[in-house]
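With one protein chain withheld, the remaining protein chains of the complex are depicted in position.
Chain naming follows the written order as A and B, and within any one chain the residues start at number 1.
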Amino acid sequence: VNPGLLSSGYELVFQTATAIFAVTGVLAAARRNMDVLSFVIIGVVTALGGGTIRDIVLDTRVFWLQDPTYLYVAAGAAIATFFLEQRFRTMRAFLYLDATGTAIFAVTATAHTLELGFPEGIAVVMGVLTGIGGGVLRDLLTGEPTLIARRELYMTPLLIGLSFYIATLHVAPEMQPAFAIIATALIAAVRIGAIRFNWAFPDWLTYKPFKPS
Amino acid sequence: VNPGLLSSGYELVFQTATAIFAVTGVLAAARRNMDVLSFVIIGVVTALGGGTIRDIVLDTRVFWLQDPTYLYVAAGAAIATFFLEQRFRTMRAFLYLDATGTAIFAVTATAHTLELGFPEGIAVVMGVLTGIGGGVLRDLLTGEPTLIARRELYMTPLLIGLSFYIATLHVAPEMQPAFAIIATALIAAVRIGAIRFNWAFPDWLTYKPFKPS
Partner (left out) sequence: VNPGLLSSGYELVFQTATAIFAVTGVLAAARRNMDVLSFVIIGVVTALGGGTIRDIVLDTRVFWLQDPTYLYVAAGAAIATFFLEQRFRTMRAFLYLDATGTAIFAVTATAHTLELGFPEGIAVVMGVLTGIGGGVLRDLLTGEPTLIARRELYMTPLLIGLSFYIATLHVAPEMQPAFAIIATALIAAVRIGAIRFNWAFPDWLTYKPFKPS
């Protein structure tokens, strides 16, 4: 286990977030005639993909290599989704849980990248990569348009929360744990608000080609 | 050369498997108006992609870096396929050879990952990644649906053979080489059977959405 990223108290939280990611990833990507092993691949890629890219870019040990628990949790959650899909689809809670899971992964990745001594801009990039990388990989594998092409706000909540977190480290470094929790809540809240109220960029920040492309 | 993975006796086998992978990869992906260099890219990516991802995730030296023979073999096989395509397409043998090549790569990757001290679950994942990663990368580059969306059994033969291999290591570790060969044959046989007899998952393991998606 990577002691910097995953001190023992946090493991259960991370494993829960991993399971949530796998479930929501599979619910988003399930298509007629997929077999249960395709569900497993989709769940594992969605849940572990972002953190894997982050660790490869930072050249640190990939987080699920020494402790395959994350692998089993993601695979198990995907299998459970296969059999319980009807029930899961109706649970509104997953929307909130997914936003919270993204926020936890992103803030932790940013904190961890700063601990490793990288500059703040890099730490924000790693937080964003960890939060959205798995979903992008899943979209590529399943042939869906990636979030680049959607109007949905996917990156903005992360940028707001991670910038807030880094700003507070300058002002009050000794309160890091408290601000990490506030930043996590902020990301989740903006993300949920964006989905529920259809928030999008104003027109002047949205591309309107002179001639339709 | 990586001495753990490629002791000299095996090199010819690996290079042959590399050439087979490049040929079958190009045959699957060839499209009107592609030029010969696109064939080379497709052949190289199909043949070397899976092992490259494996080595990057495990953070070991990428296997074709010190010995570019693998690169030349894959590129040469792709060029040969360009000029001899008509002849290759009619050779039924490639189906069997491709299944055997996948099996050799997967079992060796699993054995190697265990030697490096990783847990058994990780070793199975690395075997699967090595066996199917190159084909997935090729599908992404050429815009084809990846195997996630197909009903074909692609991962099951690998899971059966690699699980068998790991189970035998517990029962009779001293017979490792013999069981490695049996596991390879098992993977190839299940894969060939799946293709020839259209084996697929039973309906209760295949996703049927309540409302058509």
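Throughout what follows, a residue touches a chain if its C-beta (ideal position, glycine included) is under 8 Å from a C-beta of that chain, and two chains touch if they have at least 3 such contacts.
Note that this is a predicted model, so its numbers are computed, not measured.
One of A:T16, A:N33, A:Q66 or A:T156 touches the chain omitted from the figure, and that residue is A:T156.
In the complete complex, the hidden chain is touched by one of A:L12, A:I148 or A:V171, namely A:I148. The omitted chain makes contact with chain A at the following residues, 56-59, 118-119, 121-122, 125, 136, 140, 145-146, 148-149, 151, 155-156, 159, 200-201, 205-210, 212-213. Listed here are the chain B residues that touch the chain not shown: 30-39, 41-42, 52, 56, 59, 61-62, 64-66, 68, 71-72, 82, 85-86, 140-143.
Assume only the chains that are shown with their structure count from here on.
Rounded to a whole number, the gap between the C-alpha centres of chain A and chain B is 30 angstrom.
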